[in-house]
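Note that one protein chain is taken out, while the other chains of the complex remain in position.
Order as written gives the chain letters A, B and C; numbering starts at 1 within each chain.
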Amino acid sequence: MISTAQILYITSFALIVIGLYAVLSQRNLIRVVIGLNIADVGINLLLVTIGYVEGGRVPIFAAGQSAGTMVDPVPQALVLTAIVIGFGVTALMLTLVMRIYAHHGTVDASRLRGLKW
Amino acid sequence: MRKLTGLLLMGGFVLYLVSLVPGLFNATTPTALDSVGAAIIEDSRTTSGSANVVTAIVVQYRGLDTLGEVTVLFVSALGVAILASGFRDDVFRSMFADDDGGFILQYGGRLLMPFIVLVGVYIVAHGHLSPGGGFPGGVLIATAVFILILTGQSARMPHRLLSILEGAAGLGFIGLGALGFLGSELSFLTNTLPKGEYLTLLSAGFIPFIYAMVGIKVASELTTVVSVLTEAPGHESGKEEGRS
Amino acid sequence: MYTQALLLLPLVGFGVAFLLQGTVKRSPAIVKTWAMLGFAAIAAVAALAGAEIGTLYEGPTVFGSVLTYGLTDLSWWFVLLIAGITALTTVFTLGSLRYADDYPMYYAWLFAKVFGMIGLVMSRDLLSFFIMWEIMSWATYLVMQQGRDESRKAAQGYLVYAISAGMILLGGVVFLRTASGSFEFAVITKFVAGADLGVIITAIVLVLVPFLIEAAVYPTHGWLPSAYASSETTMTAYLSSISTRMGLFGLILFVFNVFGLDVIDRIGISAHLNLRTLLLVLAALTAVLPTYTALFQHDAKRLLTWHSIGQGGYMLLGLATASTLGTAGGLMHIFNYMTYVALIIFSIAAVEYRTGTTNLNKLGGLITRQPVAFLGMLFGIIGLAGIPPMNGFVSKWFIYRSLILGGYPFVALAAFIATVGTIMSVYKLIHNTFLGQLPERYNEVREVGWVMQLPIWVLMAVVFATGVFPGTILQWIARIQVELGIAPIAYTLGGVAQEAGDLNMMVITLVFTLTFIVGAVIFFMGGKRRIVSQYDNYAAGHFLNKDVPYNFNYNFYSAFDHIFEKLYHAAPVQSTERNLGRLVATVGEYIRRFFTGQINTYAAYYVAAVIIALAFLKEVL
Partner (left out) sequence: MVSPMLFIIAPLSAAFIMILFNSRVIALGLSLLVPIGLAWLGLSWLPYTLGAAQPILVASIPAPLGIPLSIDALGAGMAILVAVSAALVVLYSSSYMKKGHHEVRYYTVVMILLTSAFGLVLTRDIFNLFVFFEILCISSYILVSWEQDGAALEASFKYMVLGSIGSTFLLVSIALVYRVAGSLAMADVATALATAPRGYVAFAAVTFLFGVGVEAAIFPVNTWLPDAHSSAPSSISAILSGFVIELALVVAFRVLNTAFAAVDTLPLVRVVAIAGVIVGEMAAFGQKDLKRMLAYSSISQIGIMLFAFSLGTQAGAQAGLQHLLMHAGAKSALFLIAGYFIVRTGSRLIADYAGLGHRMPVSAALFGFAALSLVGAPPLLGFFTKFQVLSAAGAAGGFTAWLGVAVILFGTVLETVYLFRVLRVLFAPAASGSPARADMDWPALAAVALFTALVVFGALLLPTLSQMIGPMADGLASLL
């Protein structure tokens, strides 16, 4: 019997591994950035999964409603922060890729080796 | 070769992940919370007065994180602006769709814009009552500008105004937080404002105000990000000619 | 009181010389005079400080232990040597140094070096010893690297050796501190006496190897010739005479005092094959090989720098016998060598001052032009070759005797062989400089001024006087021997008195003088001599004129060169050293390739590091 949490954990780590694999193997800088984003998504899923409770409800109180079972609100707050940070980094990275393309005329990582040794 | 190495390495990683953290992959879903989250759910109504517990955490319990988060956004927007200012040629223009969207899209976009902004403001203002808050709301407001740009009507953005908004909103956040120094605890980011009536718009003390600041900040920063990328310096004039 | 002043004065001198550096261009004489006065003051204080032998002073506290310094008989002896030779050198530089243009920091670095050396010999604990050792190494580097481009390059070579030595010593200091818990010499002595053999060997290797490097004992001598030879010439004199001996000081201090002879003798296979035997063999190699290398040199300075390695071998030979006569010889040879090598190099400097070169192939016949320099060199090389009545004979005699009496016939043989080489090469030196044909371009050469003559005269007097009356020096040596735990030598004013044959230099000198007088009488009475022009002459079967040079000046020992040339060029030490450098560079080159500049590779390193770390921890768990 596979539990919901198991599925979510496996999925999230699969996403992280796929994302990192992309960073390791892709020469195209845009793909590297995408890989990092996939890994980001995986982590966000991981965080939310950790806060998941069987049958849990959104942690928002509404009028005339008892607390009942709520999912953990802390990871959700963390995910919110992580998403925004991820957005910031991604925006910066993509701008940089554009500048690199404008400057070197390529987004091929193996040709981007002006600095080495 | 590179792909093989990548596969091997990731395989090794998974191997150790599974062997060292086996508990993760044969876990049953928990049925009750035993983390600090449960305590916060209990506590949030009295401490923050916010119906949305996540909002309470984001703005109050972990307000410092949010200040940091805002700073991240601020600094990366600044970075994008700095980097974008270095475009010397038409690279970006040629990468970005340059043809105007046509009459219908343009006017549709303009028509839509106030409503999008309104929704954004609503989401910002109701962050403590419903899902939403400063970040999604701010993004929505920025979307309104983004639609204008997408439909090819990039009116020159008032960058100076945007950066003044950014700075002022940031200072506003800090200022609201610094109100905490007036309280008895002498603690930054303390929710000193009156909590108001639970589940109403004007409740939860400073949370809506902080979220308003965050909303302004996010909106102005995202607008900056999007607009600096579409307005490479030195191309405004050429662009105008091309348009007419 | 004087002890503190000894440390303080060089520091003050350094500061003032450093600050005066701005005025060098306008009035170099001010700085020169200042430096000379400073060094004279140091020498005076050094002489006075003899009253304070045995008193310990405490310096600042570092790492919870107090830095201690003070004078012992041994260190006072060295302080006197340092201060004396520095003062003499400075007097010589008053005339010789083209100061302002090429050597703006000359005196500042010299003061720093003197501070380091005096501090080193006065250190009474391991930490301050090391600190002073490092200061001395750095100051030596700074002294050497002044002036021309080649001297900077050579100094870089010295720096590699000196820092390697310093780091090995630092390892030794850390090791001894960790093992014994203290920096104090007394505690270390007690600890070493009761330690395991492995610990002792580690400590001794780590501590003694740096001294061997600094003393340029074979095969760690590779740095010395270029470094010394390319220095400013008076500095060559200074460095050859005293700087190298600091390594020897370290050896003496640690072998006899800190570790103790019995501990040293415990290391080895048998009573006859132990660490001291190894030292003797190294010393013999050091005495023989560099001496013959010197024969091949065409530069006067470089020739002598090879001798400063070789003569260091003699000193080590004497000291390593650990007998009364041997240590006396070794200790005395330090002084003797210092005096006559300084004398020779001052003479060369005087020649260089007038002719602008030290190339032996270009000089010659200067005896008529620079007689004082000639006399200085004559006295010096008689000392260097170990011929009576100069002081070099006495110490060498002690060393030979101690080797023979101590039962080291083969080592003694090596010492004799080395002496043959020494005589050969010093003859080349004086012949090619002062004898033979005077090149026309040097017709106008004059003797140097009296300021530069003064140190030459002083040293000539010292070399002669201590040769005739070695007892003046031996009284200090005997005191040092008592301190080192060796039976003191039974000295007389003219030498030693002992059952296995005594030495009286006064008698020998008398005989020498009489023989000389007889010879002179025969020469002046009997022969008819006629002074002719140098071109009205012949050599090796053909007549000399302006166009046919006196060709012995080139390839002076050509037959000898021809036989041993291959051996010389094989130079195993230099090639080892070069290969070692190349190895480090190559390995570095490969390690650098780690930074490929490829972002995917870097990411792969990342994940690999995480995996390896996980594997590591999994093993540990």
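Convention: a contact is a pair of C-beta atoms (placed from the backbone, for glycine too) under 8 Å apart; a residue touches a chain by one contact, two chains touch by 3 or more.
Source: prediction; values computed, not measured.
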*Interface partners of the hidden chain - shown chains only, full complex considered*: A, B, C
*Looking at B:45, B:62 or B:195, which residue reaches the missing chain?*
B:62
_Touching the hidden chain in the complete assembly: which of B:8, B:78, B:105 or B:199 does that?_
B:78
*Using the definition of touch stated at the top, determine which of C:51, C:197, C:522 or C:591 touches the missing chain.*
C:591
*Given the full complex, what residues of chain C touch the hidden partner chain?*
61-63, 130-131, 134-135, 138, 141, 145, 149, 152-153, 156, 159-160, 163-164, 167-168, 170-171, 174-175, 177-178, 584-585, 587-589, 591-592, 594-595, 597, 599, 602-603, 605-606, 608-610, 613-614, 616-618, 620-621
*Where the unshown chain meets chain A, residue by residue*: 16, 19-20, 23, 29, 32, 36, 39-40, 43, 46-47, 50, 74-75, 78, 81-82, 85, 88-89, 92-93, 96-97, 99-100, 103-104, 112, 114-115, 117
_Applying the definition given at the start, please give the residues of chain B touching the unseen chain._
16-17, 19-24, 34-37, 39-40, 43, 47, 60-65, 67-69, 71-72, 74-76, 78-79, 81-83, 85-86, 160, 163-164, 166-168, 170-171, 174, 177-178, 180-181, 183, 185-191
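One rule holds for everything that comes next: only the chains that are shown with their structure count from here on.
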*Connecting every touching chain pair, does the picture come out as line, ring, star, complete or other?*
complete
*Is the C-beta contact count larger for A-C or for B-C?*
A-C
*Please compute the C-alpha centroid of chain A, do the same for chain C, then give the distance between them in whole Å.*
69
_I need the residues of chain C touching at least two other chains; which ones are they?_
600, 604, 607
*chain A: positions in contact with at least two other chains*: 20, 24-25, 27
*Sites on chain C touched by chain A in the complex*: 592-593, 595-600, 603-604, 607
*Please give the residue numbers of chain B that touch chain C in the complex, ascending.*
2, 5-6, 9-10, 12-13, 16, 19-20
*In their shared complex, at which residues does chain B touch chain A?*
2-3, 5-7, 9-10, 13-14, 17, 24-33, 35-38, 40-41, 45, 51-54, 56-58, 61-62, 65-66, 68-69, 72-73, 75-77, 79-80, 83-84, 86-89, 91-92, 95, 129-131, 135, 199, 225, 229
